[in-house]
Structure formats: structure tokens, C-alpha cells
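Excluded from the complex is one protein chain; the other protein chains are retained at their positions.
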Amino acid sequence: MDTEVSARAAGPRAGGGATGWEGVTGSVTGSDAALKRFLHGLPGVDAVGLEERAAVLGTRSIKTSAKAYAIDLAISMIDLTTLEGADTPGKVRTLCAKGMRPDPGDRAVPQVAAICVYPDMVAVAKDALKGSGVQVASVATAFPSGRAALEVKLADTRAAVAAGADEIDMVIDRGAFLAGRYLEVFEQIQAVGEACVRPDSSRAHLKVIFENGELATYDNIRRCSWLAMLAGADFIKTSTGKVAVNATPAGTLLMLEAVRDFRRMTGVQVGVKPAGGIRTAKDAVKYLVLVNETAGEDWLSPQWFRFGASSLLNDLLMQRQKLATGRYSGPDYVTVD
Amino acid sequence: MAFAYAPAPESRAIVDIAPSYGLFIDGEFTESADGRVFKSVSPSSEEVLAEVARAGERDVDRAVKAARRAFATWSALPGAERGKYLFRIARILQERSRELAVLESLDNGKPIRETRDFDLPTVAAHFFYYAGWADKLKYAVTGRSPMSGTSGPDPKPLGVAGQVIPWNFPLLMLAWKVAPALATGNTVVLKPAETTPLSALFFADVCRQAGLPRGVVNILPGYGDAGAALVAHEDVDKVAFTGSTEVGRSIARAVAGTRKKVTLELGGKAANIVFDDAPIDQAVEGVVKGIFFNQGHVCSAGSRLLVQESIQDELLDALKRRMSTLRVGDPLDKNTDIGAINSPEQLARITELAAAGEAEGAERWAPACELPSSGYWFAPTLFTGVSQAHRIAREEIFGPVLSVLTFRTPAEAVEKANNTPYGLSAGIWTEKGSRILSVANKLRAGVVWANTFNQFDPTSPFGGYKESGYGREGGRHGLEAYLDV
């Protein structure tokens, strides 16, 4: 971490447009060789130690008031997602209704952070969510594989932004990353970031999906985290949810360490989004413990931490009902999406 | 604080502590010969948990005689049958592990997270491991004679083992002592520490449930005088001790010129060496686990952090940040990381050595943390600017106090790490494989953890070089101490 990264003015990138952003990269991203040197110079990750730490944090026992707090916080952090070939406007509208009012019987339940859909469903979602404050997130860049020409990816992104997406969840080119073409990945992220800029020069938030399951090693996840942050990601996201290995506590812990260290070095705070496979309230609370004890409470808000999930919401709702009533709830008492 | 964890106490109801306990001799609980008793106190609350009979010299004699009587039949049992008793014990320990974990946390002060996730599983594993050795002893001792592996008689047990254990891992240290002793056909008189006698007395009940023949295991709660009497008893064939180097020395003197075989597991002042290419986040975790695991009441604790000067600032920042997340308090709270100091005496010693650190010019740091008002507590503490000459760099503190020293080259790291009369354990953190092997070769320590720390396993021999003692516990090596070879 001794490689120079020119510090950039503190403060979130959100809403700030792209101004000043180019200054971050400095000598580190000047060339493929320099970028590789920097990324390969990051401290190594010992897999066993990392997983042991994640497992120990997983034994935290979150009870009563802390649990109630965590459940509501988790609900508010959900990017409620539908990414199916079978998605229809009706399905998306149902999901939007659920996101705005997760529990029809309890107005105190917070709404989710965003509804996450394919680009062609953005307009439907935007319309359904109008005035609610729930964001529309759209996957883009030839999600989930990312195997398309850059122009196609940028067009995909622009279409989603033009349709009203507040947030773009892009996938990186894992092939390029694994082949060591880091600058290419870096430039693609930057290009997609530029495609997020609206005509009024405001911009959609950019979430960068690594697909940790395909990056395979923790060292790669750490490198990819820094690569994406240097390239201007607002969020770094574990997975598409479309491969065998999705979000894991250890991988997320590692990314939380990366955003923590990145802010210490540059003053820039970046969010983290685990996605895929997080289905139970218990799991979600464990992730919040990871956030709390790794990046710290600054990240404990929907602005800085999200869950990419669909069935998670109902389990959180059932646990919430259990806490409120003392009775275990059942699937008949939460709505199907 | 946005995400404050509510108290999550483990229920005490699972453990039923009687108001008083006797000595466990020849399969029965009895009073001590002189009727003396002492109180076992919970260090986190100063609550008296039970009154316990205090063994004296006559009780030691009674227990050794019982063990001697039992030895004839126990050692004559086929190994497979002895092994089955041990398997039974392992299984009962697993069944009763939550109860024993709560008991251990109450009596010792250590966090339930550790007793539940480390102590008790490791205790059961230890019995399970040695159970399987009982009928395979002829394969255990290498090089006794040509072809000793497959032909020839079983190696012989020694007789009566006198075992004296410390308070830091009461039940685990019992397991380390009792399991190999029984597997090899010896019988046991064990003295638990005076501040933590209860789990050993519950173990007596586990032996009862397992149907262990009377006299095979005898438990004598008591103080140092009982330990000394046990060590000195002329009908004891084997002495096993875990504890301070000072007491270890006196035991080594006491057994001089006798036939008694001895293993001593003594103090340490382990160096945890962090090189500039270390996996830094895991290194920080390893340093924390190295010194704050079990309140630092660990003989193998990584109490000296040797950090390469070029990453000192970065590592110390990260370490301090991490220390600030340590949760100190109620041992029964499932979220507690650091529990109570075991006794007022130990607290006084830690306090005194920490004061000496300041007086000698080292810089003291501890995270802001609120300590409970009753009980014995010490905040996790870091000393920087420590030199090799400081007492806190040389003496075993046996508490949550870390001394930070720096080095510039691998050779300097090794030299400083070895510059101590102790030699129990050491840690190395670097991503470079050949450096690990080179440094591990040069460290004079019985256990070297590379890119990890404070890992234990029944199959893995544990024990020290130099003044950290002699003999090994665990693994095949651990059998040799109990066999006539």
C-alpha cells in the first residue's frame, strides 16, 4: 500500500458528477504495468485467517433491541431484485409495491432501498415507484456475463439511465481481469461511469459487480476492489446471483476491509453490496455485524451498504413479526412477490 | 452508537452447582482429612460458587494409594477396553459440553464464546483422539527395538501419574493430562488449580457416568502444598505439570534422583513476528488472537509483537482500531471477547508489570472501554516503544498486555525473538514461503505458527524449548511421557 495514490478531496462521489475524479488515479493507473504493480503490491490475503474471522463474527448473538434495529436496517438496505427472463411489467409492479410497503399490515416497516431490474424494466419500475424515494437500480453492461462489445455495454447503460435508473449495477469483464488486463477493466468501468452521467450532468450511482465466484481467489477480490474504487465505483458488489458461488461472509468482509482502507487513503467512501444467496434474517444480521466491526458504523446505512436479494425480505418480515408478537410467523403471513 | 449489541447472556440454568464439593478419591467424594475447605469464586462477579474440600498431604497419600490399587487392574485391561472408556468419556463430554462451558466461564472468567467454541470441543476431541491410541500403543513408540511396530509386547505404563494443572484452561489442561495417561494404562491423581476446581469435579461425575473403575482417576482440589505433596509422593511414577516456570523449577528439583518421569509445560514470552509483506488484516487478527485470547492467560500467548519497522505505523493503526472493537465484560455474554482476569492475585501481577512498563518508559495505550464494577478486569493494553531490556519484554505477564518491538531485518527479528530464556511458541507473518521456512527453522520454540496463531489440536505436539519446559503433550509424542520406553 505504499504506492502513491494521490488523495482526492473527501466526500462522497454521489451527486458530485465526474469533476475531480480523474485526479484520483494519478501514477497508479497511468499504464497497464503501473496498475498491475499497484494491484499486485496490495497486501496478500490469507484465506484461512479471513474465513476464521468471518466465522467468529458470525457467532455474534444479536438479540432483542439490537435485533429489531438490525432487521429494520436490513430491510432498508435491500435492493429488491428480479432478474429473470420471465420478468413482466406486472411482476415488476408487484415487486415495486412490495418494496414501497413491505408489510401491508404494518406501516412502521421501512421501505427497501431500491428495486433492481433489467434495463428494459426500468421505465416500469420508475413509474411504479414514483415519489416513494425507493430507487430504481438497473443491471447493465450485458449482465450477467459481461460478454459483449464495449459499445454494446455502454448503450445498455445509457438506455437504463435514460429510462430513469438511479443506480447502475455493471459487471466487470472477468475474462480481462483474469487475463491480467487490468487497465482495460479500469477503463471500461470509467467508461460506464461516464455513461451514467445524465444530460443535466447529474449521474446515476455506479455499482461494480465483480462476480467473486469467478475471480476465485481472495487476492483477486482485493485487487478488484481497489481497481473498481480507483475507477470511480460508488459501490462494489460481490456477485450477479447467477453463478454457483455468490456473496459469502468472507468475501464481503474482505471488500469491507477494502472500502475501509480506501477511505483512509483517499478520503473517498465507497459502498458495499453483497448479492446472491442471502436468504435469511440471520444471514443478513451476520452481514451487518461484519459491517459494524470491519468498516464501522459509517457504513451502516442504505447509502453505503445494500443487500442484493429477493426472498430475504420475507424472512426479515417474519422475524420482525416474531419480535413484535413473540410468535413465530409463517409464509402465509407475508406476501408472495 | 448505531448498532449496540443488546446483552446476550448464556443461561446459567443449564449448570447446577452444588453448594459444596469433596475430594474425589477412589470413586467417591470425601472430605479432606483435616476438614479444610476453600471457596471457589467467580472472578467476573466475586460470587462464591461453591465450597470445596482442600486436599492436604494425607489426602494425597490416600489418593495415590487408591490410584496404585486401581493401577493393577486398569493397566491389565486390554487396550481396546481402556479405549472404550475414553470414547465414552469423550462422548459424555460432548453431550454435556454446554453445561461444562457455562461452568468453566463462571469459575474461570473466560468468555462463553471461547469455552463453547474452543475449550469444550477441544476437550472432547482430546479424549477421542487418545481413546483410539489405547489399543495401538505398540505402534506409537518408534525405534524401541527392531520391528517393534508389529511384534513384541505393548509398551508398559509407568504407574501412578501425579498431575498438577493450571487455572487458565482448567478442563482442557485436565484433558491434556488425563487422556494420554489413561490411554497408556496409568492411573491418575490430578490437582486442579485452587481458583478453578469446579470443572475437574464435574469431570469426576463424567467418569462416574462412563463407569470408569474407581481409583483410576482421583481429583484433589487444593493449593500448592497439595501439588508439592503429590509431586513428592514416593509412590508416584510420573509427574506432569503445567504452570509457571518458577514452580516447574521446584518440581524439577523435587524429582531429582528419583525414578519419576517428568513433563513440564511452563511459561513463555512468544514473539509474533510481522514482516512487511504480511497478509496485514490476518496478521492483525493473529496478533489480537495471540495476546487477547483467553485474556492473555495463555502460556503460548504472542506477548511480544515484533513488527518490521517499515510497516510499524500502518500495523499499529490497524491494531488499535481492531482493539477498539474488542468487547470486554460478562463472560456469559455470547458477544464478549475478553472476560475477567482469573484472580485478584493475577490482576495485581498484571497491574504491577504494566506499571513497570510505563515506569521504564514504554508508551501505554488501551482502547476506551468500560470495565464492570465488580470482579477482576484489565483492559486490553498495548505498549509501544518497548526495548528488549524492559521487564514487559522479558517477563511473562499472563494477561492482555502486548509489548511492541520493531526490527529491520529477518536476522534481527530472529535474534530478538530468541533472546529470552523461554521457548514455547512463536508466530511468523509473511507471504513469502521461503522466509517462513527459514525463520521457522531458526526460532527456538516448540510451536511455530506461520500466518496463524494459537491453534491447538489433539494430534499436534505442544511443548517448549529451554525454560518453557520439556516433554510434549498431544499427538503420538504425548504418549511417550506415559510409557516406560
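Note that the chains are named A and B in the order they appear, and that numbering of residues resets to 1 at the start of each chain.
Everything that follows uses one rule, which is that a residue touches a chain if its C-beta (ideal position, glycine included) is under 8 Å from a C-beta of that chain, and two chains touch if they have at least 3 such contacts.
Assume contacts and distances are computed from a predicted model.
Visitor: Could you check which of "ABC transmembrane type-1 domain-containing protein", "Manganese/zinc/iron transport system permease protein", "Acyl-protein synthetase, LuxE" or "Aldehyde dehydrogenase family protein" matches the UniProt name for the chain that's left out?
Guide: Its record in UniProt gives the absent chain the protein name "Aldehyde dehydrogenase family protein".
Visitor: Could you tell me which shown chains are touched by the chain that is not displayed?
Guide: Contacts of the unshown chain, counting the full complex: A, B.
Visitor: Of the residues B:43, B:329, B:380 or B:475, I need the one that contacts the missing chain.
Guide: In the full complex, the listed residue that touches the missing chain is B:475.
Visitor: Which is it among B:256, B:368 or B:389 that touches the chain not included here?
Guide: Reading the full complex, the residue touching the unseen chain is B:256.
Visitor: Mind pulling the chain B residues that touch the left-out chain?
Guide: Against the missing chain, chain B presents residues 125, 142-146, 245, 248-250, 252-253, 256-257, 259, 264, 266, 421, 436, 440, 443, 445-452, 455, 457, 459-463, 465-467, 469-470, 472, 475, 477, 485.
Visitor: For review purposes, identify every residue of chain A that touches the missing chain, sorted by number.
Guide: Touch set of chain A with respect to the missing chain: 46-49, 51, 216-218.
To be clear about the criterion, only the chains that are shown with their structure count from here on.
Visitor: In whole angstrom, what separates the CA-based centres of chain A and chain B?
Guide: Between these chains, centre-to-centre, one finds 44 Å.
Visitor: Can you check the complex and tell me which residues of chain B touch chain A?
Guide: 1-8, 113, 117, 277-282, 285-286, 314, 325, 334-335, 431, 451-452
Visitor: Tell me, which parts of chain A touch chain B in their complex?
Guide: 1, 43-46, 48-50, 52-53, 56, 59-67, 69-70, 73, 254, 257, 288-289, 292-293, 297, 300
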